[in-house]
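One protein chain is absent from this view; the other protein chains keep their places.
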Amino acid sequence: MSGLFDKKIFDDLRASREKWEQELKKAFDARPERLERFATVSDQEIERIYTPEQVRELDFQRDIGFPGQFPFTRGCQPSMYRGRLWTMRMFAGLGTAKDTNERFHHLVKAGQTGLSTAFDMPTLMGYDSDSPKARGECGKCGVAIDTLVDMEDLFEGLPIDRITTSMTINPPASVIWAMYIAVAENRGIDRRIIGGTIQNDMLKEFIAQKTFMCPPEPSVRVITDTVEFGTREVPRWNTISISGYHIREAGSTAVQELAFTLADGIAYTQAAVDRGLDVDDFAPRFSFFFNSHLDFFEEIAKFRAARRMWAKIMKERFSAKNPRSWWLRFHTQTAGCSLTAQQPYNNVVRTALEALAAVLGGTQSLHTNSLDEVLAIPTEEAATIALRTQQIIAEESGVGNTIDPLGGSFFVEALTNRMEEEAFEIIHKIDDMGGMLAAIERHYPQQEIADAAYHYQRQIDEGKRTVVGVNKYVTEEEIPVEVLEIDEELEKIQIEKTNRIKNERDQVRVRECLEQVGGACSGGGNVMEPVIAAVKAHATLQEVCDVYRRVFGEYRDPGIY
Amino acid sequence: MTGKRRIRIMVAKPGLDGHDRGARIIARAYRDAGYEVVYTGLHQTPEEIVEAAIQEDVDMIGLSSLAGAHNYLFPRTVELLKEKGADDIVVCGGGIIPDEDIPTLKAAGIREIFTPGTPLDVIVKWVADNVEPRGEY
Partner (left out) sequence: MNDLVENVVKGDIRAVARLIRDIDDGIPGVREALKALYPHTGKAYVLGITGSPGVGKSTLVDQMVSHLRRKEKTVGVLAVDPTSPFSGGAILGDRVRMQRHSLDEGVFIRSMATRGHFGGLTQSTRSAIDVLDAMGKDYIIVETVGVGQDEVDVVKSAHTTVIVVIPGMGDDIQAIKAGILEVGDIFVINKADREGSDKTLSDLRLMIDMDQKKYEDGGWKPPIVKAQAVFDKGVEEVLEEVEKHRAYLLETQGEIDFRRSPKRVREELMDLVKNRVIEEVLGKLTETGDFDAAVEAIARGEKDPYSACDELVLPRLEIH
């Protein structure tokens, strides 16, 4: 044990505190405190000052330690940003695959070090562009992918053997991943070489983002297939990005984001262990994805607590031995829900603060939102400012000069402890319900988030919480912002392309391949090889997903409000 | 018999996007303001929304969209209401909707559009000021 404080100092401290409090009282008698209550964005009350008293039991080795060492409070890698900066990974996707490909080339030229793909709603839900359900949505909030040809166009001319690609895709993740593997293999690149991430986190979809296809249990089963396949065949791929981002966007508090995300991680780990995989074989490929909201210190504490909690969970609960299994590596995106349509240029400042919190929290990669995100799909100019924001933090501000600069702050350590404690309480509650699947079935996380979101909105409306430009410092004049328009013709062009491919392919081969996929689904074999074969034969995304829907059933919104 | 008509509102999520934070919050706000709210849940087609609105005899439909498909989904809803002779049901919308789309949507019969940051009270009060119980049969 290496406690930080000599017990004797607390007596002196109490005397000083009493003196300070008397003076404080005088000050407040003359002019009362600015607010009735000081609280974080998540409504956690914050004290006037933090001293060793709030972190009395803090033990340097046990609780803080060194980066790269258990419990990793200060970072996973020993070198952190002294070695390599975080990956600046900007999410992009719009219109057709060709349009997005152009944006990718632009971003790589601008100095971006990893690609990140946004798909349109039909793709995210496993529908082709010609489905009646896709009417009006093609290419609207991301790129439309129906067939392998779209995927080939998307990565045309990009060095996918050297660059890593992150793909935000969930219910059809196995199919999109199969297409990416097929693109690589058709170019003669070994699947063992390619690197990247598929989000592939269905639990948070049921909890928060509501992009769902099949019921929770078979969804987790297909995810486990991808984990198993990745471990064996695509060792550089992160098969799940366990995401708190959407949980937070749906209105949760920081602690709920932390707790539900780690509880999801526990569920995936348990499912893979139950499959017979060795935890140390797959856990190092799990990555996380968090939100960085506006409450600066709360966010930093959240990231630090997350690393420490996951290390403990992996070591103690799953008996992982490989230190890499203990690592919680994470991507961060600044909070879309914190941006305002009013006075949109203020969003640049919000995003900068949120990005700074993510960096001080030790993120591995970062997406900074564009100032116009709340209005529409970002323009190129807005996306560039967002990237520049990261570059200024990285190369001008000096915050990366030392590792975990806030470690040891009484406030940050106290907040880190408190978040860990409260999040573990929620995780235990979920354990008592029988795990995350059971909790979701009981609508526990859904209801908690709905309540938190409503509470937050009410506080803004009642003026208890300030949002600059929305409920305070409101200006009448509108600042015009250029907005990117998606061509309405695009839907027609994409549907024609998909129909052409469908007409020209070997129909018998497609049918055989889809039958194999169905067989793997119902028989319990791993779906990945059959899906790769099917997409290579130009089976469409929806055709494969329809097989999933037929075998596993469809999940419908239970409607929690 | 009191004979006082009470306003019924349908809160609907057309299209595939699952961002229902706004829709759920609005539903609660309407309830807390004393309205009866029928909630459709996610992933509804305009056809399903219109049919449900007629069966429920609501006076207003609030549509929420955050993924850019509003230019199709909102006008289509109004069009279907017209076809069914139920265009006295007021339709308004909310979500991520660029300013320049608003005139087109209003011309298509969407009575009001609420963009992000609109206080709940404004949205709730709009109902009191603009929505009347539907005409007699």
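Note that the chains are named A and B in the order they appear, and that numbering of residues resets to 1 at the start of each chain.
The rule is simple: a contact is a pair of C-beta atoms (placed from the backbone, for glycine too) under 8 Å apart; a residue touches a chain by one contact, two chains touch by 3 or more.
In this text the structure is predicted, and so the values were computed from the model without any measurement.
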Touching the hidden chain in the full complex, which residues of chain B are there? Just list them. 1-6, 8, 27-28, 30-41, 44, 47-48, 51-52, 54-57, 84-86, 137
Contact with the hidden chain only, please: which chain A residues? 215, 434, 441-443, 553, 556-559, 561
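Assume only the chains that are shown with their structure count from here on.
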For the chain A and chain B complex, residues of the former touching the latter: 121-122, 124-125, 127, 132-137, 140-141, 205, 209-212, 249-251, 337, 340-342, 374-377, 450, 453-454, 457-458, 460-461, 467, 469-471, 478, 483, 486, 488, 556-561
Contact residues on chain B for chain A in the complex? 15-21, 24-25, 27-29, 39, 41-43, 45, 67-69, 71-73, 76, 96, 98-100, 115-117, 119-121
